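Only one protein chain is missing from this complex, and each of the others stays in its spot.
The letters A and B name the chains in turn, as written, and every chain counts its residues from 1.
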Amino acid sequence: MENVISLNENIKELCKSRAAGNFGDVMVVGGGISGIQASLDLATAGFRVYLVEKAPSIGGHMAQLDKTFPTNDCSM
Amino acid sequence: MLTYTEVENVEGEAGNFNVTLLRKPRYIKEDKCTGCTVCVEYCPVKYPDQYNQDISLNKAVHVYFAQAIPLITYIDESCLYLKEKKCRICEAVCKNDAIDLNQQPVKEDINVGAIILAPGFEPFDPKVREEYRYGEFQNVVTSMDFERLLCSTGPYAGEILRKSDLKHPHNIAWIQCIGSRQVIEGGNSYCSAVCCTYTQKQVILTKDHDADAKCTIFHNDVRAYGKDFERYYERTQNLPGIRFFRSYPSIVKEDPVTHNVTIRYSTPEDGVIEEEFDMVVLSIGMNPPKGVEDMAKQYGFELEEHDFCKIDPRNPMLTNRPGIFVSGALQGPIDIPESVFSASGAGSQIGEMLQYRRGNLAKERIYPEEKDVSQEEPRVGVFVCHCGANIGRIVNVPGTVEYCKTLPNVVYAQEQLFSCATNSAREITDKIKEEGLNRVVVAACSPRTLEPLFRDTLREAGINQYYYEMANIREHNSWVHQKEKEEATEKAHDIIRMSVARACQLEPLQEFDLPVDKRALVVGGGIAGMNCALSIANQGHEVHLIEREKELGGIANRIHTTLQGLDVQEYVKDLKSKIYQHPLVHVYHNAKITEATGYVGNFVTTVESNKGTSSIKHGASVIAIGIDMYTPTEYLYGQDERVLTHLELEEKITSDDEKVTGAQSLVMIQCVGCRNEERNYCSRICCSESIKNALLLKDKNPDMDIYILFRDVRTYGFNEDYYRLAAERGVKFIRYEPEDPPVVEPGKAEDKRDVLKVTATDYILGKKLELDADIIALAAAVVPSAATKEVANQFKVTLSPDGFFKEAHVKLRPVEFATDGVYLCGLAHYPKFIQETINQSYGAAGRVLTLLSNDIVVASGSVCAVNEKQCMGCGACVEVCTYGALELKETKQGKKCVVNPVLCKGDGLCNTKCPTGAIQLRHYTDTELTCEIDVVVPDDEIMKQIDAAAAADA
Partner (left out) sequence: MCSGRVDMGFVLRAFENGLDGVFLGACHLGECNYITHGNYQAQNMVLLFKRIMEHIGLNPERLRINFMSGAEANVFTESVNDFVKTIKGIGPLGKAEGMDAAELKTRLAEVKKLIPYFKIVNREKLTTRLEGHDHAEAEKLFTKEEIDRQFAEVFSYWIDPEKCQACMTCARRCPVDAIISEKQKIHIVDQDKCVRCGTCFEVCPPKFRAISKITGPVPPPPPEDKRTVVRKGKEEAAG
């Protein structure tokens, strides 16, 4: 999760710094691994992103996994 | 980021969508909650925990899971107050007034230019079919349940326990294809693509938990088609106590006393068997996300036959509605890496569309000028955080503050309720100025999340940010020692003492800005390289595309159609013309890279090509060099012209070669040249390729006998439907084992025509079969391009054991290398289908843009530095640096190590190999670290111990 978390932290920071300007806005629906990655990329590339997630936290199904194959890395 | 929010309505068009959002009440003020979880402790309601698959209980007010983002609580519908207007205990215990039980849903309108849909998937619910007994038998669980059981943050803290008696199960069975590959009501016809391998993962982890566990897997084909999956499959098979059965089992009964579950299955040797297991795991597949139909209506996109999003095979991230893109499992059942690169890819396409509205990443914040305090005596300020009650309830914070004041060099100490709150950060800035502090220690939580904030605080006060040190007295202390308050307070003293000692030794460091060259280099002009180049160029960046051959197109030049019927030649032609017409894409043919130097943002690559020798400057590099095909030595290939590879077969089908299309009988042999010792991987695409060719042949000549000799049919995802179709149209599938491969010999058929005789064992009938073949097609392996090693050396990137390029992280960073600024896409990464390649090449473009859209990249100050005098030039450090950041250079004083700080990642391995201590990782130097070790035990205590020891000796 550290990976995902650190991604998330970056998003937050980037979103904050974008809030003021007149930037192209994008909505990403779904805060799983795919949605997080898309948001992060877009935010880093200069867009303001709304990441909309219906659950109380982002992370999606991947956050529920213990490890990931084939390296058995921690998925968090 | 808007969590706990639903999309209510979407209107408008690409470039201008009006979206109405509904923010559900958390009953928590997001800006006030610090995630301290005191409220959770006091909440009287216990309720099944959704995150833990309802296996364990949680409270009505809780944090969704321990690493949740945002890390704040929410109150769910089980709350007593929300139901019966009673309780309100949480309000009373929250020190930060973060609870608001009167919150109402809030509507919010936003205006966006584009939308990415990434709603994921819904795990298959085995309750829809009674025969799985899920919910009926206590010890039948789904793989998602089991995933939580395995996890240390799971319902039993990482213990695998049975629901019925909370005992460890020792004999566990997995049943594959639950809800997948079934044409029955409630089931899905497609293959869910991930279950085979996640089951293997669960087996390995189960064996880690309990080495004696017996694990049995009932499976159909084992679809280990991904990168490194074959080795993983082998690893699982080689574990002791593991059995794989190719059988469709049924769950028969539950023992009323032991609650063990009986499974009936059959094997070719022993017929039908009933066996009892302690636990049965259902390997459930993926369904389309819940409410996908409403979603399709809401956003106006079409669904395909399985209710996933209907996508364009030429651009799988597009929906039929402009401005709305899909990524992740809405495209179909896919694994994490595909989700990640489709996400980056969708991002890249939005970049193309909204290029004109891209923000400029100029630095907005201006910090006061930094004071040089390096010559001053250390003046340390310590701020001890209560973290609400998180720390304060366990650690005696005021006492700790007093203790801090006694430490050497500490000139100021105070407590704070929440150091991370905005006003507290301002307080730190003010105190730095008032008290003339030049070092700051905040004793609070993990540096992971908040260190950047506090470093910023120092910069605000005109102090170098590396003069900041964090003492973790929450995760490392108060959270662990909740019942040992005194000891915890003492430990807090120890931790802070160490931090203060280190703070005194810290040196100011500068992060440096590297300019980014806005151009990109794409190596390889196949489908991957061309798509990636176009997407980058469409976002306003110049791209140099270099192709080894005379023609663009790569291996796709030899492919005519896909299983889904895409006209590949038409598609490639279209891509080529787009490339040639694009003013920002420069193509080099017959090109060879002679030299590649530089680093992220500033590469220089020398290329010899039809344009002569060019020295290309670029900020990012994309490796898309594709693959080669294996030339078989097996099955008379090269000796008998009736033996073809599947690519050759496809060419002959397309050109209507009478010998092929008019054949009476054709045999295809799968897994030629891979899944063996030499190439221990699956080429992923061959099963589908063979089925594609078989279907094409059946179209042209329905009477042809076609046999496919396979080991496992790996038509994962929606390709499963074509496997079924081929079987329905009379293509015969015969399985063979690697130890007993088919034998091919020239011979005569009954009608005296010359044929190739193929002998194989039929495991269903249990006897030898002899097939007469007019043509044999071999599914030859996909092998890494011959140029792979050379390119890897030039760009300083690494290879996987199978010889394909190794991505930075198999799941999370699948389109980039660990080497910054170098990206990867296409078959050079691993064999994959055209649709997957397109996803990945847009993905790589998306990642490239995250670099190129910035004017600078910031490199950390915490990198290695060499004291040249002390360097003995032995090169031990150079050897261990996996990032190529170190190099030996000849000087007048002999060989000396030189650091390229841009490449250094700060792991510090080189430090521990250096005999003289010449190389030091700044911010983590020997001095900075040993001073902490020296104060682990406070001075007087050591003295006492030594005295005691001396006394004892005397």
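Definition applied: a residue touches a chain if its C-beta (ideal position, glycine included) is under 8 Å from a C-beta of that chain, and two chains touch if they have at least 3 such contacts.
Here the structure is a predicted model, which is why all the values come from computation and not from measurement.
**Student:** Which one, B:Val128, B:Ala157 or B:Val743, makes contact with the chain that was left out?
**Tutor:** B:Ala157
**Student:** From the listed residues B:Thr406, B:Ser577, B:Asn793 or B:Thr930, report the one that touches the chain absent from this view.
**Tutor:** B:Thr930
**Student:** Against the chain that's been left off, what residues of subunit B make contact? List them.
**Tutor:** Per the touch rule, subunit B residues meeting the hidden chain are 67, 151-153, 157-158, 480, 798, 806, 808-809, 818, 869-874, 876, 879-880, 882-883, 893-894, 905-909, 911-916, 918, 921, 924, 926, 929-930, 933-934, 936-937, 942, 945-946, 949-950, 952-953.
Definition applied: only the chains that are shown with their structure count from here on.
**Student:** With centres defined as the mean C-alpha position, give me the subunit A-subunit B separation in Å.
**Tutor:** The computed centroid separation for subunit A versus subunit B comes out at 13 Å.
**Student:** Quick check on the complex: what are the subunit A residues that touch subunit B?
**Tutor:** 1-6, 8-9, 11-13, 15, 17-18, 20-39, 41-42, 44-48, 50-73, 75-76
**Student:** Mind listing the subunit B positions that touch subunit A in their complex?
**Tutor:** Touching subunit A from subunit B are residues 1-7, 17, 19, 21, 26, 51, 53, 63-65, 67-70, 74, 110-121, 123, 144, 147-148, 150-151, 154, 197-198, 200-201, 204-205, 226-229, 231-232, 327-329, 336, 339-340, 342-344, 346-348, 350-351, 354, 356-361, 364, 448-449, 452, 809-812, 846-847, 849-850, 853-854.
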